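In this view, the complex is presented without one of its protein chains, the others remaining in place.
When the chains are written out, they are named A and B in that same order, and each has its own residue count from 1.
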Amino acid sequence: MFKWLDPYAKPQVLFATLLWWQRWLMPLSIVVLLLGTVWGLGFTPADYQQGDSYRIIHVHVPAAIWSMGVYAWMAIAAFIALVWQVKTAQWAIGAIAPIGAVYTLIALFTGAAWGKPMWGTWWVWDARLTSELILLFLFLGVMALQNAFADRQTGDKAAAVLAVVGVVNLPIIHYSVEWWNTLHQGATITKFAKPSMDPSMLWPLLICILGFALLFGALTCLRLRTAILQHEAHRPWVRQYVQEQQHATV
Amino acid sequence: MNPRRKQRLLAVSGILVLLSGGVGAMLYALNENVDLFYTPSQLIDGLGEDKKKPVVGQRLRIGGMVVKGSVRRDEHSLKVSFDLVDTGPVVTVHYDGILPDLFREGQGIVAQGTLLDATTIQATEVLAKHDENYMPPEVAEAVKGIKHVAPKQTYPAGTP
Partner (left out) sequence: MSHANVFRATFQRELKLLARQKADWVNPLLFFIIILTLFPLGVGAKPNLLREIAPGVIWIAALLSVLLGAERQFRQDYRDGVLEQLVSARSPLVGYSLAKIAAGWLGSGLPLILVSPLLALFLGLSTEALTAVVLTLLLGTPLLSLLSALGAALTLSADKGGILLALIILPLYIPLLIFASAAVEQASFGLNYQAQLAVLAAMLCVALALVPLAVQKALKLNVG
């Protein structure tokens, strides 16, 4: 069923594919993010209840959604690495984890900045916030574990096990606002019914979410390519590639 | 059945039993009040099937809407008291401190504190809860009939 995916497990093929994706993902993500944030932060109407403070939603929500999304992708890569022993999937874990950690940090910081004026506190130990903090620790744990071994491959595999185990945290984050009486409000746009947001505010938010996704894709391509080059440094194709690059710049 | 298969079957069924046990226990737990959270009517009528009421002196969290016209401020300190309501009964909250920007009459808030008597709470923290609906003021007025009021306008007359 997945036979068509097989060639992409080969570092050289994957490298070329990633390069192609990165070339159009990177500029596109920047354009989309600029459009979304400028529209969202500058040109949407103020909220009836929260005034201008709610505008931070255009950074907070995309970062929070994709902190979980990035973790899911990392866990998928980890699962592939463990079950089918795909080398490139192992490297992808290390390429993805720092991006996820930064997204989670952005979500936590913008959340704190939003919570202070609205709720009246920077931080509460409520289920949503605590589980998001655990997500940050998981990302950091995966990164620490991966770099802790003299044998790089053991580190990659150990990080993969931890990444897969940590998946239990994802449903906890998502449903925390429904299972417990949290101070954090419920979901706005992931409801199956009509989103509870006015279209004039919803559109820039959706664009920002798309922008964060594209940026994640672009950064993953970039980081995974670097990882491939590092791991395959002794291969002839890498040498050839590096030489070509040098000629191009001279 | 050969021993190897039998062993695998045992292992898989063991895992399934444990997982369903876990899900069952979690579902049971979600039906109970895990985080000491009450609404005013739950506080007064009791919570759940056996109508458990919190004891005086207990720490708890309460969430409800601030009753219109119930906010009373002390002129010389930060002391404030207000009433909370959800569907019927009213609970009084005393608080000494700065209220969040979003605090206003009719707003949903969450207070954490101790129970002084059956219907009074001394809050150590008052937090404003906003819902997941976002809309411009004009739309809100049309949809909900709520007029946007800046926070400072909600001070009762007579206080600066």
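Rule of thumb we're sticking to: a contact is a pair of C-beta atoms (placed from the backbone, for glycine too) under 8 Å apart; a residue touches a chain by one contact, two chains touch by 3 or more.
The shown structure was predicted, so the numbers you read here are calculated from the model rather than taken from an experiment.
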Task: Option touching the unshown chain, where A:Phe109, A:Trp123, A:Phe149 or A:Tyr175 are the choices - done: A:Phe149
- [ ] Would you mind spotting which of A:Lys157, A:His184 or A:Arg225 touches the chain that isn't drawn?
- [x] A:Lys157
Task: Of A:Ile30, A:Leu140, A:Leu210 or A:Leu229, the one touching the omitted chain in the full complex - done: A:Leu140
Task: Missing-partner contacts on subunit A, residue numbers - done: 82, 130, 134, 137-138, 140-141, 144-145, 148-151, 154-155, 157-158, 161-162, 164-165, 168, 172
- [ ] Pick out the residues on subunit B that sit against the missing chain.
- [x] 3, 7, 11, 14-15, 18-19, 21-26, 28-29, 31-36, 52, 54-55, 57-59
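In the analysis below, only the chains that are shown with their structure count from here on.
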- [ ] State, to the nearest whole Å, the distance from the C-alpha centre of subunit A to the C-alpha centre of subunit B.
- [x] 32
Open item on the list: Please output the residues of subunit B touching subunit A within their complex, sorted ascending.
Closed with: 30, 34-35, 37, 61, 63, 98-103, 107, 110, 125-141, 144, 146, 148, 150
Task: Contact set on subunit A toward subunit B in their complex - done: 45-51, 53-54, 57, 117-121, 124, 127, 179-181, 183, 185-188, 196-198, 200-201
